[in-house]
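In this view, the complex is presented without one of its protein chains, the others remaining in place.
As written, the chains take the letters A and B, and residue 1 is the first residue of each chain.
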Amino acid sequence: MGLVRRDQQPAAEKAAPSAASLVEQLDDPDPDVRREAALGLDGSAEAVPALIPRVAGETDPAVRDAMLTTLAAHDTDEVAEALAVHLASDEASLRTSAAEALATMPGSVPAIIPRLVQDPDHDVRVMTAMVLADLPHPGALTWLADMIRADPHPNVVTAAIDALLPSITPEHTELLRDAVHRFPDDPFLRFTVEAAVG
Amino acid sequence: MTSSTKTAGAALTVSDFEKFRDYFYKRTGIQFTESKRYFVDKRIETCIRQAGYSGFASWFAALRLNDRSGLLQELINQLTVNETYFLREDYQFESLIRTVLPDVLAARGGVGRLNGPVKILSLPCSTGEEPYSIALRLLEEWDQIDHVDVEIHGADIDSDVLARAELASYNERSVHRVPPAWRKKYFTPVGVRYQLDEGIRDAVTLHQINVCDTVAMRGFRDFDVIFCRNVLIYFDELSSRRAAENLYGALRPGGYLFLGHSESMSRISPIFTPARLPEGIVYQRPIGGSR
């Protein structure tokens, strides 16, 4: 009893399972097996087509998070397209997790932004502003400014203002004041702009 | 120094820095912002000089093409922040003894019925102060220590700090919070330094590991408690998520995770359940898979 030592490497070097067997495990009834499989598929491009369709159907949040972590690291057009679909999901946790994953994909997300900011569903455009808020890409601020200038829905405009907030400069004052004029009946928008431009 | 000066081979241009930053991030998950530029430059210059390269380009090529001579490891050792000391954020060890370990024992069937030792991991352990502090506190203050087997593991990505942990010779700053009685009992003064006794040193098993490396982290399993303090703050979004998921995999269901006092899972990942202890917040891997 007391402090004991165990010197053998904790079984570290047991061979990593093949991508094919991990893909099979994505359908295992045990969520922990699925979660580990999803994580283990990091970096394996051939697993992307298997992961993508399973994201929406996965019921265990920890497993879904693992899938998204692995998928986001790919940052390819295929992944971006597939995750963007979920921005329209009725399921709050799916649309926010998808937005978070997209925000870490500066390589592929810019290509789909022009389409997303035109989406007929204003909730999708609100989610797009959420993506742009965290996307490490030099174009993000311009897109947000465009949304503030042109989007017809006040909730999208306020979401875009919020996303732009940390980077706001005096040059944006005009843009923000115009937004207030476009939606004179929205008290929150007026408040937001006053808070932002002082 | 202006950005166009290219002094004596080693100085980095902006694009060198960016190339390097991307590469280093891909390999380790550690992201440097522009504000760390000076710090990173200095360390890289040291590495280039010590490895005997004429400049960044040839060194970087060697690093990427075939890293036979351990250039990457050397660089990791130079670029990580290793600061730590004995009994740092001590209130968490208080939680460990008062609340967490009793709960672990109860959840595992009670003293005398455990199927295997209680396992504690300090990751990152840096130069060893953290896992050794745990060992000292358990020996001195946990009334169950004579009835239970406890395994303490320390792990870090930096092989230099692990070597120093193995050596276990500390300066005054490292031990400034260790009570005099414990210093007397467990350390031997050697000049201005303090040598930790072999008994404690041998009680801790050290490993080299990158917490973001899922394959390597598979080797860590069934821990009852993990301390992962003061490292996630250096990671970007995706790396800290991956690290969180790997730590989750290393814990038993119901196992506990301590973060540094300025750190919170709330900006990283929802997969753990936070719990309030008298001394602060701790995270638990949910029992039964999901939250």
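Here is the rule we use: contacts are C-beta pairs under 8 Å (C-beta built on N, C-alpha and C of every residue); 3 or more make two chains touch, one makes a residue touch a chain.
In this text, contacts and distances are computed from a predicted model.
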**Request:** Write down which listed name, "ABC-type Fe3+/spermidine/putrescine transport system ATPase subunit", "Aspartate carbamoyltransferase", "Response regulator" or "ABC transporter permease", is the UniProt protein name of the chain that is not shown.
**Result:** "Response regulator"
**Prompt:** With respect to the chain omitted from the figure, which of A:A45, A:A111 or A:A195 is a touching residue?
**Reply:** A:A195
**Request:** Write down which of A:L3, A:V23, A:A72 or A:A99 is the residue touching the left-out chain.
**Result:** A:A99
**Item:** For subunit B, the residues touching the chain missing from this view
**Value:** 264-270, 273-276, 281, 291
**Fill in**
Across the whole complex, the chain not displayed is touched by subunit A residues 61, 90, 92-93, 95-96, 99-100, 123, 126-127, 130, 154-155, 158-159, 161-162, 165, 186-189, 191-192, 195-196
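Criterion: only the chains that are shown with their structure count from here on.
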**Asked** Whole-Å distance, subunit A centre to subunit B centre, using C-alpha means?
**Response** 29
**Asked** In their complex, what parts of subunit A are in touch with subunit B?
**Response** 1-7, 9-14, 16, 30-32, 35-36, 39-40, 42, 60-63, 65-66, 69, 72-73, 103-104, 134
**Item:** Residues of subunit B that touch subunit A when the two form their complex
**Value:** 117, 135, 138-139, 145-153, 202-205, 207, 209, 214-216, 218-221, 237-238, 241-242, 245-246, 248-249, 269-271, 286, 289-291
